[in-house]
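First comes the structure, then the notes that go with it.
Here the complex is missing a single protein chain, while all its other protein chains stay put.
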Amino acid sequence: MTDRIKEFREKREALNAKIFERENINIKRFFGIDSAVYREGALSPKVKELLGLVASTVLRCDDCITYHLIRCAEEGVTGPEMDEAMSVALIVGGSITIPHLRRAYDLWSELKAEK
Amino acid sequence: MTDRIKEFREKREALNAKIFERENINIKRFFGIDSAVYREGALSPKVKELLGLVASTVLRCDDCITYHLIRCAEEGVTGPEMDEAMSVALIVGGSITIPHLRRAYDLWSELKAEK
Amino acid sequence: MTDRIKEFREKREALNAKIFERENINIKRFFGIDSAVYREGALSPKVKELLGLVASTVLRCDDCITYHLIRCAEEGVTGPEMDEAMSVALIVGGSITIPHLRRAYDLWSELKAEK
Amino acid sequence: MTDRIKEFREKREALNAKIFERENINIKRFFGIDSAVYREGALSPKVKELLGLVASTVLRCDDCITYHLIRCAEEGVTGPEMDEAMSVALIVGGSITIPHLRRAYDLWSELKAEK
Amino acid sequence: MTDRIKEFREKREALNAKIFERENINIKRFFGIDSAVYREGALSPKVKELLGLVASTVLRCDDCITYHLIRCAEEGVTGPEMDEAMSVALIVGGSITIPHLRRAYDLWSELKAEK
Partner (left out) sequence: MTDRIKEFREKREALNAKIFERENINIKRFFGIDSAVYREGALSPKVKELLGLVASTVLRCDDCITYHLIRCAEEGVTGPEMDEAMSVALIVGGSITIPHLRRAYDLWSELKAEK
(Lines give C-alpha, C1' and ligand atoms only; values in the text may rest on other atoms or scores of the structure.)
Protein backbone atom coordinates (compact mmCIF):
# COMPACT_ATOMS: atom_id res chain seq x y z
CA MET A 1 0.00 0.00 0.00
CA THR A 2 1.52 3.33 -1.05
CA ASP A 3 1.62 6.36 1.24
CA ARG A 4 -1.10 8.17 -0.64
CA ILE A 5 -3.51 5.25 -0.37
CA LYS A 6 -2.66 4.73 3.29
CA GLU A 7 -3.31 8.40 4.06
CA PHE A 8 -6.57 8.34 2.13
CA ARG A 9 -7.78 5.39 4.18
CA GLU A 10 -6.71 6.81 7.53
CA LYS A 11 -8.28 10.21 6.90
CA ARG A 12 -11.46 8.52 5.69
CA GLU A 13 -11.68 6.38 8.84
CA ALA A 14 -10.96 9.34 11.13
CA LEU A 15 -13.68 11.46 9.53
CA ASN A 16 -16.18 8.59 9.44
CA ALA A 17 -15.61 8.27 13.20
CA LYS A 18 -16.69 11.91 13.65
CA ILE A 19 -19.94 11.12 11.85
CA PHE A 20 -20.59 7.91 13.82
CA GLU A 21 -19.97 9.47 17.23
CA ARG A 22 -23.02 11.69 16.58
CA GLU A 23 -25.07 8.47 16.84
CA ASN A 24 -27.79 9.55 14.43
CA ILE A 25 -29.78 6.40 13.70
CA ASN A 26 -30.75 7.28 10.10
CA ILE A 27 -27.22 8.20 9.08
CA LYS A 28 -25.96 4.94 10.62
CA ARG A 29 -28.58 2.93 8.77
CA PHE A 30 -27.64 4.66 5.52
CA PHE A 31 -24.00 3.67 5.98
CA GLY A 32 -25.19 0.11 6.62
CA ILE A 33 -26.99 -0.09 3.27
CA ASP A 34 -24.06 1.63 1.57
CA SER A 35 -21.86 -1.33 2.56
CA ALA A 36 -24.50 -3.95 1.80
CA VAL A 37 -25.19 -3.01 -1.83
CA TYR A 38 -21.62 -3.83 -2.94
CA ARG A 39 -21.58 -7.34 -1.39
CA GLU A 40 -21.66 -10.64 -3.34
CA GLY A 41 -25.12 -11.35 -4.75
CA ALA A 42 -26.65 -11.83 -8.17
CA LEU A 43 -23.83 -9.57 -9.37
CA SER A 44 -20.23 -10.05 -8.23
CA PRO A 45 -18.43 -7.48 -6.03
CA LYS A 46 -16.17 -6.83 -9.03
CA VAL A 47 -19.07 -5.78 -11.27
CA LYS A 48 -20.62 -3.78 -8.42
CA GLU A 49 -17.37 -1.88 -7.81
CA LEU A 50 -17.24 -1.07 -11.53
CA LEU A 51 -20.83 0.24 -11.24
CA GLY A 52 -19.76 2.35 -8.25
CA LEU A 53 -16.70 3.61 -10.13
CA VAL A 54 -18.67 4.70 -13.20
CA ALA A 55 -21.43 6.28 -11.10
CA SER A 56 -18.79 8.20 -9.11
CA THR A 57 -17.06 9.35 -12.29
CA VAL A 58 -20.15 10.69 -14.05
CA LEU A 59 -21.12 12.44 -10.78
CA ARG A 60 -17.54 13.71 -10.55
CA CYS A 61 -16.56 12.91 -6.95
CA ASP A 62 -12.80 12.35 -6.52
CA ASP A 63 -13.03 10.74 -3.08
CA CYS A 64 -15.64 8.29 -4.33
CA ILE A 65 -13.58 7.49 -7.44
CA THR A 66 -10.50 6.88 -5.28
CA TYR A 67 -12.42 4.54 -3.00
CA HIS A 68 -13.94 2.46 -5.81
CA LEU A 69 -10.67 2.38 -7.76
CA ILE A 70 -8.88 0.87 -4.76
CA ARG A 71 -11.70 -1.65 -4.39
CA CYS A 72 -11.62 -2.44 -8.13
CA ALA A 73 -7.90 -3.21 -7.88
CA GLU A 74 -8.61 -5.47 -4.88
CA GLU A 75 -11.31 -7.30 -6.86
CA GLY A 76 -8.85 -8.00 -9.68
CA VAL A 77 -10.12 -5.53 -12.28
CA THR A 78 -7.54 -5.49 -15.11
CA GLY A 79 -6.18 -2.45 -16.96
CA PRO A 80 -8.29 -3.04 -20.09
CA GLU A 81 -11.42 -3.53 -17.95
CA MET A 82 -10.70 -0.25 -16.14
CA ASP A 83 -10.18 1.47 -19.53
CA GLU A 84 -13.51 0.24 -20.87
CA ALA A 85 -15.42 1.23 -17.73
CA MET A 86 -13.79 4.66 -17.88
CA SER A 87 -14.61 5.06 -21.57
CA VAL A 88 -18.29 4.44 -20.78
CA ALA A 89 -18.08 7.07 -18.01
CA LEU A 90 -16.33 9.51 -20.33
CA ILE A 91 -18.88 9.13 -23.12
CA VAL A 92 -21.90 9.32 -20.79
CA GLY A 93 -20.53 12.16 -18.64
CA GLY A 94 -18.58 14.16 -21.24
CA SER A 95 -15.33 16.12 -21.17
CA ILE A 96 -16.29 17.62 -17.80
CA THR A 97 -15.22 14.26 -16.32
CA ILE A 98 -11.70 14.45 -17.84
CA PRO A 99 -9.97 16.07 -14.83
CA HIS A 100 -11.31 13.17 -12.75
CA LEU A 101 -10.12 10.63 -15.35
CA ARG A 102 -6.65 12.19 -15.15
CA ARG A 103 -6.52 11.73 -11.39
CA ALA A 104 -8.06 8.24 -11.65
CA TYR A 105 -5.40 7.06 -14.10
CA ASP A 106 -2.67 8.61 -11.95
CA LEU A 107 -3.92 6.60 -8.95
CA TRP A 108 -4.43 3.51 -11.09
CA SER A 109 -0.78 3.52 -12.24
CA GLU A 110 0.19 3.76 -8.56
CA LEU A 111 -2.13 0.89 -7.60
CA LYS A 112 -0.67 -1.30 -10.35
CA ALA A 113 2.98 -0.37 -9.66
CA GLU A 114 2.42 -1.38 -6.06
CA LYS A 115 1.81 -5.01 -6.93
CA MET B 1 -42.07 -5.85 -28.46
CA THR B 2 -44.80 -3.86 -26.70
CA ASP B 3 -46.32 -0.70 -28.16
CA ARG B 4 -44.52 1.56 -25.72
CA ILE B 5 -41.11 0.12 -26.58
CA LYS B 6 -41.87 0.21 -30.29
CA GLU B 7 -42.91 3.86 -30.09
CA PHE B 8 -39.81 4.73 -28.06
CA ARG B 9 -37.58 3.20 -30.71
CA GLU B 10 -39.37 4.79 -33.64
CA LYS B 11 -39.35 8.24 -32.10
CA ARG B 12 -35.69 7.86 -31.19
CA GLU B 13 -34.76 6.88 -34.75
CA ALA B 14 -36.81 9.70 -36.27
CA LEU B 15 -35.17 12.31 -34.05
CA ASN B 16 -31.67 10.87 -34.53
CA ALA B 17 -32.28 11.28 -38.27
CA LYS B 18 -32.87 15.01 -37.74
CA ILE B 19 -29.49 15.27 -36.02
CA PHE B 20 -27.66 13.24 -38.68
CA GLU B 21 -29.08 15.18 -41.63
CA ARG B 22 -27.23 18.24 -40.27
CA GLU B 23 -24.02 16.40 -41.21
CA ASN B 24 -21.89 17.91 -38.46
CA ILE B 25 -18.70 15.86 -38.43
CA ASN B 26 -18.00 16.14 -34.69
CA ILE B 27 -21.52 15.17 -33.66
CA LYS B 28 -21.34 12.18 -36.03
CA ARG B 29 -18.00 11.10 -34.61
CA PHE B 30 -19.41 11.39 -31.08
CA PHE B 31 -22.31 9.08 -32.00
CA GLY B 32 -19.75 6.66 -33.43
CA ILE B 33 -17.84 6.43 -30.14
CA ASP B 34 -21.12 6.25 -28.24
CA SER B 35 -21.90 2.99 -30.04
CA ALA B 36 -18.36 1.65 -29.81
CA VAL B 37 -17.92 1.85 -26.03
CA TYR B 38 -20.72 -0.65 -25.36
CA ARG B 39 -19.35 -3.34 -27.74
CA GLU B 40 -17.76 -6.64 -26.67
CA GLY B 41 -14.25 -6.14 -25.29
CA ALA B 42 -12.48 -6.75 -22.00
CA LEU B 43 -15.92 -6.28 -20.44
CA SER B 44 -19.03 -7.96 -21.87
CA PRO B 45 -21.89 -5.95 -23.46
CA LYS B 46 -24.03 -7.09 -20.51
CA VAL B 47 -21.74 -5.50 -17.94
CA LYS B 48 -21.36 -2.40 -20.11
CA GLU B 49 -25.13 -1.99 -20.41
CA LEU B 50 -25.38 -2.26 -16.61
CA LEU B 51 -22.73 0.48 -16.37
CA GLY B 52 -24.76 2.61 -18.79
CA LEU B 53 -27.95 1.92 -16.84
CA VAL B 54 -26.46 2.94 -13.48
CA ALA B 55 -24.77 6.03 -14.97
CA SER B 56 -28.09 7.07 -16.56
CA THR B 57 -29.96 6.51 -13.31
CA VAL B 58 -27.66 8.58 -11.08
CA LEU B 59 -27.71 11.33 -13.75
CA ARG B 60 -31.50 10.95 -13.88
CA CYS B 61 -32.24 10.73 -17.61
CA ASP B 62 -35.42 8.74 -18.37
CA ASP B 63 -34.73 8.29 -22.09
CA CYS B 64 -31.23 6.98 -21.34
CA ILE B 65 -32.58 4.62 -18.65
CA THR B 66 -35.23 3.31 -21.07
CA TYR B 67 -32.62 2.67 -23.76
CA HIS B 68 -30.19 0.82 -21.46
CA LEU B 69 -32.99 -1.15 -19.79
CA ILE B 70 -34.14 -2.48 -23.15
CA ARG B 71 -30.53 -3.37 -24.00
CA CYS B 72 -30.06 -5.01 -20.56
CA ALA B 73 -33.10 -7.22 -21.22
CA GLU B 74 -31.67 -8.13 -24.63
CA GLU B 75 -28.34 -9.05 -23.03
CA GLY B 76 -30.10 -11.39 -20.61
CA VAL B 77 -29.85 -9.37 -17.40
CA THR B 78 -32.03 -11.15 -14.80
CA GLY B 79 -34.45 -9.55 -12.34
CA PRO B 80 -32.13 -9.92 -9.34
CA GLU B 81 -29.22 -8.48 -11.35
CA MET B 82 -31.36 -5.49 -12.31
CA ASP B 83 -32.38 -5.06 -8.64
CA GLU B 84 -28.77 -5.04 -7.48
CA ALA B 85 -27.66 -2.57 -10.15
CA MET B 86 -30.59 -0.34 -9.25
CA SER B 87 -29.81 -0.55 -5.54
CA VAL B 88 -26.27 0.69 -6.25
CA ALA B 89 -27.74 3.56 -8.28
CA LEU B 90 -30.24 4.37 -5.52
CA ILE B 91 -27.60 4.43 -2.77
CA VAL B 92 -25.10 6.47 -4.81
CA GLY B 93 -27.68 8.89 -6.25
CA GLY B 94 -30.15 9.14 -3.36
CA SER B 95 -33.93 9.47 -3.13
CA ILE B 96 -33.91 12.02 -5.96
CA THR B 97 -33.51 9.00 -8.29
CA ILE B 98 -36.67 7.29 -6.96
CA PRO B 99 -39.10 8.70 -9.57
CA HIS B 100 -36.76 7.27 -12.23
CA LEU B 101 -36.61 3.91 -10.42
CA ARG B 102 -40.40 3.83 -10.41
CA ARG B 103 -40.55 4.30 -14.18
CA ALA B 104 -37.65 1.88 -14.71
CA TYR B 105 -39.40 -0.90 -12.77
CA ASP B 106 -42.64 -0.19 -14.62
CA LEU B 107 -40.83 -0.66 -17.94
CA TRP B 108 -38.93 -3.67 -16.62
CA SER B 109 -42.15 -5.50 -15.72
CA GLU B 110 -43.35 -4.79 -19.26
CA LEU B 111 -40.07 -6.05 -20.78
CA LYS B 112 -40.30 -9.25 -18.76
CA ALA B 113 -44.04 -9.84 -19.39
CA GLU B 114 -43.30 -9.57 -23.10
CA LYS B 115 -41.16 -12.69 -23.13
CA MET C 1 -58.01 16.89 -2.94
CA THR C 2 -58.00 17.93 -6.60
CA ASP C 3 -57.92 15.43 -9.47
CA ARG C 4 -54.31 16.20 -10.31
CA ILE C 5 -53.14 15.55 -6.76
CA LYS C 6 -55.25 12.40 -6.50
CA GLU C 7 -53.81 11.05 -9.74
CA PHE C 8 -50.27 11.90 -8.64
CA ARG C 9 -50.76 9.92 -5.43
CA GLU C 10 -52.39 6.93 -7.10
CA LYS C 11 -49.74 6.65 -9.80
CA ARG C 12 -47.00 7.02 -7.18
CA GLU C 13 -48.50 4.21 -5.06
CA ALA C 14 -48.99 1.93 -8.06
CA LEU C 15 -45.39 2.36 -9.18
CA ASN C 16 -43.99 2.02 -5.66
CA ALA C 17 -45.83 -1.32 -5.50
CA LYS C 18 -43.89 -2.50 -8.57
CA ILE C 19 -40.64 -1.70 -6.78
CA PHE C 20 -41.68 -3.37 -3.52
CA GLU C 21 -42.87 -6.59 -5.16
CA ARG C 22 -39.26 -7.16 -6.25
CA GLU C 23 -38.49 -7.67 -2.54
CA ASN C 24 -34.93 -6.35 -2.72
CA ILE C 25 -33.86 -5.89 0.90
CA ASN C 26 -31.56 -2.89 0.35
CA ILE C 27 -34.10 -0.95 -1.69
CA LYS C 28 -36.72 -1.65 1.00
CA ARG C 29 -34.40 -0.46 3.73
CA PHE C 30 -33.64 2.69 1.75
CA PHE C 31 -37.36 3.47 1.51
CA GLY C 32 -37.59 2.94 5.29
CA ILE C 33 -34.93 5.58 6.01
CA ASP C 34 -36.48 7.87 3.40
CA SER C 35 -39.68 7.95 5.49
CA ALA C 36 -37.87 8.18 8.81
CA VAL C 37 -35.78 11.29 8.12
CA TYR C 38 -38.86 13.51 7.70
CA ARG C 39 -40.47 12.49 11.04
CA GLU C 40 -40.77 14.70 14.14
CA GLY C 41 -37.44 15.04 15.93
CA ALA C 42 -35.10 17.88 16.85
CA LEU C 43 -36.54 19.60 13.77
CA SER C 44 -40.28 19.67 13.06
CA PRO C 45 -41.82 17.84 10.06
CA LYS C 46 -42.67 21.29 8.67
CA VAL C 47 -39.02 22.39 8.61
CA LYS C 48 -37.95 19.00 7.25
CA GLU C 49 -40.48 19.18 4.41
CA LEU C 50 -39.14 22.65 3.56
CA LEU C 51 -35.63 21.13 3.50
CA GLY C 52 -36.90 18.37 1.20
CA LEU C 53 -38.65 20.93 -1.02
CA VAL C 54 -35.55 23.12 -1.43
CA ALA C 55 -33.28 20.09 -2.02
CA SER C 56 -35.71 18.78 -4.66
CA THR C 57 -35.88 22.18 -6.35
CA VAL C 58 -32.12 22.76 -6.65
CA LEU C 59 -31.79 19.16 -7.93
CA ARG C 60 -34.69 19.88 -10.30
CA CYS C 61 -36.98 16.86 -9.83
CA ASP C 62 -40.65 17.67 -10.52
CA ASP C 63 -42.07 14.55 -8.88
CA CYS C 64 -40.06 15.21 -5.71
CA ILE C 65 -41.14 18.88 -5.67
CA THR C 66 -44.79 17.84 -6.08
CA TYR C 67 -44.54 15.40 -3.21
CA HIS C 68 -42.88 17.83 -0.78
CA LEU C 69 -45.19 20.67 -1.78
CA ILE C 70 -48.25 18.56 -0.91
CA ARG C 71 -46.60 17.64 2.41
CA CYS C 72 -45.70 21.31 3.07
CA ALA C 73 -49.34 22.29 2.58
CA GLU C 74 -50.38 19.51 4.99
CA GLU C 75 -47.88 20.77 7.58
CA GLY C 76 -49.36 24.27 7.40
CA VAL C 77 -46.63 26.05 5.44
CA THR C 78 -47.99 29.51 4.53
CA GLY C 79 -47.69 31.31 1.19
CA PRO C 80 -44.94 33.69 2.38
CA GLU C 81 -42.99 30.77 3.91
CA MET C 82 -43.23 28.90 0.59
CA ASP C 83 -42.05 32.07 -1.24
CA GLU C 84 -39.02 32.45 0.99
CA ALA C 85 -38.03 28.79 0.72
CA MET C 86 -38.41 29.03 -3.05
CA SER C 87 -36.34 32.22 -3.22
CA VAL C 88 -33.50 30.41 -1.42
CA ALA C 89 -33.79 27.55 -3.93
CA LEU C 90 -33.85 29.99 -6.86
CA ILE C 91 -30.76 31.90 -5.69
CA VAL C 92 -28.78 28.75 -4.86
CA GLY C 93 -29.84 26.81 -7.96
CA GLY C 94 -30.12 29.63 -10.53
CA SER C 95 -32.47 30.31 -13.44
CA ILE C 96 -32.25 26.66 -14.52
CA THR C 97 -34.72 25.99 -11.65
CA ILE C 98 -37.31 28.47 -12.99
CA PRO C 99 -39.34 25.94 -15.06
CA HIS C 100 -39.71 23.92 -11.85
CA LEU C 101 -40.71 27.03 -9.88
CA ARG C 102 -43.39 27.73 -12.48
CA ARG C 103 -44.88 24.26 -12.04
CA ALA C 104 -44.48 24.46 -8.24
CA TYR C 105 -46.42 27.73 -8.03
CA ASP C 106 -49.08 26.34 -10.34
CA LEU C 107 -49.56 23.37 -8.01
CA TRP C 108 -49.37 25.59 -4.93
CA SER C 109 -52.23 27.80 -6.16
CA GLU C 110 -54.24 24.58 -6.66
CA LEU C 111 -53.34 23.30 -3.18
CA LYS C 112 -54.42 26.60 -1.62
CA ALA C 113 -57.63 26.96 -3.69
CA GLU C 114 -58.62 23.51 -2.51
CA LYS C 115 -58.89 24.56 1.12
CA MET D 1 -44.94 31.11 -35.29
CA THR D 2 -45.93 27.43 -35.17
CA ASP D 3 -48.56 26.09 -32.76
CA ARG D 4 -46.01 24.39 -30.56
CA ILE D 5 -43.98 27.58 -30.12
CA LYS D 6 -47.11 29.64 -29.52
CA GLU D 7 -48.31 27.21 -26.85
CA PHE D 8 -44.89 27.17 -25.22
CA ARG D 9 -44.92 30.97 -24.95
CA GLU D 10 -48.49 31.19 -23.68
CA LYS D 11 -48.00 28.53 -21.03
CA ARG D 12 -44.73 30.17 -19.96
CA GLU D 13 -46.41 33.57 -19.60
CA ALA D 14 -49.38 32.12 -17.70
CA LEU D 15 -47.15 30.33 -15.22
CA ASN D 16 -44.80 33.31 -14.82
CA ALA D 17 -47.90 35.31 -13.88
CA LYS D 18 -48.59 32.89 -11.02
CA ILE D 19 -45.08 33.50 -9.71
CA PHE D 20 -45.30 37.31 -10.04
CA GLU D 21 -48.69 37.59 -8.32
CA ARG D 22 -46.99 36.30 -5.16
CA GLU D 23 -45.09 39.62 -5.12
CA ASN D 24 -41.95 38.24 -3.50
CA ILE D 25 -39.34 40.98 -3.89
CA ASN D 26 -36.30 38.70 -4.18
CA ILE D 27 -37.87 36.46 -6.81
CA LYS D 28 -38.90 39.56 -8.79
CA ARG D 29 -35.39 40.99 -8.59
CA PHE D 30 -33.96 37.67 -9.75
CA PHE D 31 -36.20 37.72 -12.83
CA GLY D 32 -35.01 41.28 -13.47
CA ILE D 33 -31.35 40.23 -13.58
CA ASP D 34 -32.27 37.15 -15.61
CA SER D 35 -33.52 39.47 -18.38
CA ALA D 36 -30.66 41.95 -18.02
CA VAL D 37 -27.76 39.53 -18.51
CA TYR D 38 -28.82 38.65 -22.07
CA ARG D 39 -29.05 42.30 -23.27
CA GLU D 40 -26.64 44.00 -25.67
CA GLY D 41 -23.33 44.84 -24.00
CA ALA D 42 -19.69 43.91 -24.49
CA LEU D 43 -21.08 40.67 -25.97
CA SER D 44 -23.95 40.66 -28.47
CA PRO D 45 -27.37 39.19 -27.62
CA LYS D 46 -26.63 36.51 -30.23
CA VAL D 47 -23.51 35.32 -28.43
CA LYS D 48 -25.28 35.55 -25.07
CA GLU D 49 -28.18 33.43 -26.31
CA LEU D 50 -25.67 30.83 -27.53
CA LEU D 51 -24.12 30.89 -24.03
CA GLY D 52 -27.58 30.39 -22.54
CA LEU D 53 -28.31 27.58 -24.97
CA VAL D 54 -25.11 25.66 -24.21
CA ALA D 55 -25.51 26.19 -20.44
CA SER D 56 -29.11 24.91 -20.65
CA THR D 57 -28.03 21.89 -22.69
CA VAL D 58 -25.23 20.73 -20.39
CA LEU D 59 -27.60 21.24 -17.41
CA ARG D 60 -30.26 19.33 -19.40
CA CYS D 61 -33.34 21.55 -19.06
CA ASP D 62 -35.74 21.20 -22.01
CA ASP D 63 -37.78 24.33 -21.25
CA CYS D 64 -34.61 26.42 -21.01
CA ILE D 65 -33.26 24.93 -24.27
CA THR D 66 -36.57 25.67 -26.02
CA TYR D 67 -36.51 29.27 -24.82
CA HIS D 68 -32.91 29.95 -25.88
CA LEU D 69 -33.36 28.15 -29.20
CA ILE D 70 -36.29 30.41 -30.09
CA ARG D 71 -34.21 33.44 -29.07
CA CYS D 72 -31.21 32.14 -31.08
CA ALA D 73 -33.40 31.90 -34.18
CA GLU D 74 -34.64 35.45 -33.56
CA GLU D 75 -31.03 36.68 -33.26
CA GLY D 76 -30.17 35.15 -36.62
CA VAL D 77 -28.12 32.16 -35.48
CA THR D 78 -27.50 29.99 -38.57
CA GLY D 79 -27.75 26.21 -38.83
CA PRO D 80 -23.97 25.66 -38.82
CA GLU D 81 -23.59 28.00 -35.82
CA MET D 82 -26.27 26.05 -33.96
CA ASP D 83 -24.49 22.78 -34.88
CA GLU D 84 -21.17 24.01 -33.52
CA ALA D 85 -22.67 25.31 -30.28
CA MET D 86 -24.47 22.00 -29.85
CA SER D 87 -21.30 20.01 -30.54
CA VAL D 88 -19.54 21.93 -27.73
CA ALA D 89 -22.47 21.13 -25.42
CA LEU D 90 -22.43 17.46 -26.46
CA ILE D 91 -18.68 17.06 -25.88
CA VAL D 92 -18.72 18.91 -22.53
CA GLY D 93 -21.92 17.30 -21.24
CA GLY D 94 -21.66 13.82 -22.77
CA SER D 95 -24.18 11.38 -24.21
CA ILE D 96 -26.57 12.11 -21.35
CA THR D 97 -27.41 15.32 -23.25
CA ILE D 98 -28.39 13.44 -26.44
CA PRO D 99 -32.15 13.16 -25.69
CA HIS D 100 -32.13 16.96 -25.28
CA LEU D 101 -30.20 17.40 -28.54
CA ARG D 102 -32.82 15.27 -30.30
CA ARG D 103 -35.62 17.53 -29.07
CA ALA D 104 -33.56 20.65 -29.79
CA TYR D 105 -32.97 19.65 -33.42
CA ASP D 106 -36.63 18.75 -33.81
CA LEU D 107 -37.61 22.24 -32.65
CA TRP D 108 -34.86 23.83 -34.72
CA SER D 109 -36.15 22.24 -37.94
CA GLU D 110 -39.58 23.64 -37.06
CA LEU D 111 -38.15 27.10 -36.34
CA LYS D 112 -36.34 27.10 -39.68
CA ALA D 113 -39.30 25.68 -41.67
CA GLU D 114 -41.43 28.49 -40.29
CA LYS D 115 -39.43 31.19 -42.01
CA MET E 1 -12.85 31.65 15.98
CA THR E 2 -10.36 28.93 15.00
CA ASP E 3 -7.55 29.50 12.50
CA ARG E 4 -9.28 27.47 9.81
CA ILE E 5 -12.48 29.48 10.05
CA LYS E 6 -10.57 32.77 10.16
CA GLU E 7 -8.60 31.83 7.03
CA PHE E 8 -11.76 30.73 5.25
CA ARG E 9 -13.37 34.11 5.94
CA GLU E 10 -10.32 36.15 4.96
CA LYS E 11 -9.78 34.29 1.71
CA ARG E 12 -13.49 34.57 0.90
CA GLU E 13 -13.45 38.35 1.48
CA ALA E 14 -10.25 38.82 -0.54
CA LEU E 15 -11.66 36.92 -3.52
CA ASN E 16 -15.07 38.60 -3.30
CA ALA E 17 -13.18 41.92 -3.53
CA LYS E 18 -11.70 40.80 -6.86
CA ILE E 19 -15.19 40.16 -8.19
CA PHE E 20 -16.58 43.48 -6.90
CA GLU E 21 -13.75 45.60 -8.32
CA ARG E 22 -14.93 44.52 -11.79
CA GLU E 23 -18.07 46.61 -11.11
CA ASN E 24 -20.41 44.46 -13.21
CA ILE E 25 -23.90 45.64 -12.29
CA ASN E 26 -25.66 42.28 -12.74
CA ILE E 27 -23.13 40.35 -10.67
CA LYS E 28 -23.43 43.00 -7.93
CA ARG E 29 -27.20 42.79 -7.98
CA PHE E 30 -27.01 39.00 -7.75
CA PHE E 31 -24.83 39.24 -4.64
CA GLY E 32 -27.40 41.67 -3.20
CA ILE E 33 -30.25 39.16 -3.56
CA ASP E 34 -27.98 36.38 -2.30
CA SER E 35 -27.68 38.25 1.03
CA ALA E 36 -31.34 39.26 1.13
CA VAL E 37 -32.90 35.78 0.83
CA TYR E 38 -31.36 34.61 4.13
CA ARG E 39 -32.65 37.58 6.20
CA GLU E 40 -35.42 37.43 8.81
CA GLY E 41 -38.86 37.16 7.21
CA ALA E 42 -41.72 34.66 7.26
CA LEU E 43 -38.99 32.08 7.95
CA SER E 44 -36.26 32.68 10.53
CA PRO E 45 -32.58 33.08 9.53
CA LYS E 46 -31.96 29.78 11.36
CA VAL E 47 -34.36 27.86 9.13
CA LYS E 48 -33.05 29.65 6.05
CA GLU E 49 -29.45 28.75 6.89
CA LEU E 50 -30.54 25.11 7.28
CA LEU E 51 -32.16 25.36 3.83
CA GLY E 52 -28.91 26.79 2.45
CA LEU E 53 -26.91 24.04 4.16
CA VAL E 54 -29.01 21.20 2.76
CA ALA E 55 -29.10 22.76 -0.74
CA SER E 56 -25.29 23.14 -0.65
CA THR E 57 -24.85 19.55 0.51
CA VAL E 58 -27.01 17.92 -2.16
CA LEU E 59 -25.25 20.10 -4.78
CA ARG E 60 -21.93 19.10 -3.17
CA CYS E 61 -20.13 22.43 -2.78
CA ASP E 62 -17.63 22.42 0.12
CA ASP E 63 -17.18 26.21 0.29
CA CYS E 64 -20.95 26.72 0.39
CA ILE E 65 -21.34 24.04 3.10
CA THR E 66 -18.59 25.67 5.18
CA TYR E 67 -20.24 29.07 4.91
CA HIS E 68 -23.73 27.86 5.89
CA LEU E 69 -22.37 25.65 8.67
CA ILE E 70 -20.64 28.66 10.27
CA ARG E 71 -23.87 30.65 9.92
CA CYS E 72 -25.92 27.73 11.37
CA ALA E 73 -23.65 27.69 14.42
CA GLU E 74 -24.10 31.47 14.79
CA GLU E 75 -27.89 31.07 14.59
CA GLY E 76 -27.83 28.52 17.41
CA VAL E 77 -28.46 25.33 15.45
CA THR E 78 -27.90 22.42 17.86
CA GLY E 79 -26.05 19.17 17.17
CA PRO E 80 -29.22 17.07 16.80
CA GLU E 81 -30.74 19.69 14.47
CA MET E 82 -27.58 19.61 12.35
CA ASP E 83 -27.75 15.78 12.31
CA GLU E 84 -31.34 15.76 11.11
CA ALA E 85 -30.72 18.35 8.40
CA MET E 86 -27.70 16.34 7.25
CA SER E 87 -29.68 13.09 7.25
CA VAL E 88 -32.24 14.69 4.91
CA ALA E 89 -29.38 15.83 2.64
CA LEU E 90 -27.80 12.37 2.73
CA ILE E 91 -31.03 10.56 1.85
CA VAL E 92 -31.98 13.00 -0.92
CA GLY E 93 -28.47 13.32 -2.38
CA GLY E 94 -27.13 9.79 -1.77
CA SER E 95 -23.73 8.39 -0.86
CA ILE E 96 -22.05 10.76 -3.32
CA THR E 97 -22.56 13.44 -0.61
CA ILE E 98 -20.69 11.42 2.06
CA PRO E 99 -17.23 12.99 1.48
CA HIS E 100 -18.89 16.38 2.04
CA LEU E 101 -20.65 15.10 5.18
CA ARG E 102 -17.27 13.96 6.50
CA ARG E 103 -15.77 17.42 6.05
CA ALA E 104 -18.93 19.08 7.40
CA TYR E 105 -18.83 17.06 10.62
CA ASP E 106 -15.13 17.73 10.98
CA LEU E 107 -15.80 21.48 10.79
CA TRP E 108 -18.85 21.17 13.05
CA SER E 109 -16.82 19.54 15.83
CA GLU E 110 -14.38 22.44 15.50
CA LEU E 111 -17.19 25.01 15.60
CA LYS E 112 -18.62 23.41 18.74
CA ALA E 113 -15.24 22.94 20.49
CA GLU E 114 -14.61 26.63 19.99
CA LYS E 115 -17.51 27.67 22.21
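The first chain written gets the first letter, and so on, giving A, B, C, D and E; residue counts start at 1 in each chain.
What we mean here is this: contacts are C-beta pairs under 8 Å (C-beta built on N, C-alpha and C of every residue); 3 or more make two chains touch, one makes a residue touch a chain.
Since this is a predicted model, take the numbers as computed values, not measurements.
Note that the absent chain touches A, B, C, D, E when the full complex is taken as a whole. The omitted chain makes contact with chain A at the following residues, 60, 79-80, 83-84, 86-87, 90-91, 95-96, 98-99, 101-103, 105-106, 109. Summarising the interface, chain E meets the missing chain with residues 12, 15-16, 18-19, 22, 24, 26-27, 30, 34, 55-56, 59, 61, 63-64.
Residue-level contact of chain C with the missing chain is found at 58, 90-97.
In the analysis below, only the chains that are shown with their structure count from here on.
Distance between chain centres (mean CA atoms), chain A to chain E: 27 Å. Within chain E, contacts with two or more other chains are made by residues 33, 37, 58, 80, 83-84, 87, 90-93, 95-96.
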